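Quick one: structure below, then a few questions.
For this view, one protein chain was removed and the others were kept in their places.
Moving on to subunit A:
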Amino acid sequence: MEKTVNQKAWFLVLPVLLLVAFSAVIPLMTVVNYSVQDTFGNNQFFWAGLGWFEKMLRSERMWDALGRQLMFSGIILAIEIPLGIFVALNMPKSGFWSSFCLVLMSLPLLIPWNVVGTIWQIFGRVDIGLLGYTLDALGINYNYTQDILAAWVTIIVMDVWHWTSLVALLAFAGLKSIPDAYYQAAKIDQASRWKVFRFIELPKMMGVLMIAILLRFMDSFMIYTEPFVVTGGGPGNATTLLSIDLVKMALGQFDLGPAAAFSIMYFLVILLISWVFYTVMTNLDKREG
């Protein structure tokens, strides 16, 4: 007989729910209220119905920002995940150098977002930055404030620099948990290095890799500070990602209604993707366990 699920344990979550109510649920409800009204300040609101949603759904600006956002998340995932795995595979497995590598790699993770942005903003400057100056001296035309490609390369390299370690550390943890017996069996079968990776290491790392992909996707989908500090969304709107656009709309133009409608749709997309990832992850666990 299958065991029935006892949901009573959820009551233990109630205190957290109270906290989350103030930090997330009540603000989110307020956003929903804003999204169906218009305001000119002074806390006076006028009913607008679903007009803002309709306007945002037909707004090229939002679709463009969403396109740029998806491109950004796609590119950084395509670089960070394989690179992180590659780094983890080549790290010393034990001893002093292993710990040394681990500490060294966690350093970028400890730096606050705005500091990362500032570091790269200065690093890339042609007049005083090491990277910008060197590229300029080599005769490469690099200017992230004017050239779209340069701006994109800068924010992507910055994100890769900041977050690849996270993927590497997670992949390393996954690799460490593989018992030696698997490798011995592979050796007896004279499996090639590729086959060991393909049939032992990769399947065993799947769980942590899913977590890495989920974390990196979520973070990059919400990214604001670093590109804002480096490019401010420019040149033009070339690096205006979703959250930068949202802040421009809500705080810069004080268009609370459209911005609220925008953020609700943004939230729904994130909710959907997180749910898909979560479901895939828990089902993978169940199949393995």
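To be clear about the criterion, contacts are C-beta pairs under 8 Å (C-beta built on N, C-alpha and C of every residue); 3 or more make two chains touch, one makes a residue touch a chain; residues count from 1.
Keep in mind that, in the parts below, contacts and distances are computed from a predicted model.
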item: Name per UniProt, for the chain absent here [options: "Sulfate adenylyltransferase subunit 2", "Membrane protein", "Ion-translocating oxidoreductase complex subunit C" or "MoaD/ThiS family protein"]; value: "Membrane protein"
item: Candidate in contact with the missing chain, chosen from A:S177, A:Q253 or A:T279; value: A:T279
item: Footprint left on subunit A by the chain that the document does not show; value: 2-8, 10, 26, 29-30, 32-34, 36-37, 39, 43, 45, 47, 50, 53-54, 57-58, 265, 268, 271-272, 275, 279, 283, 286
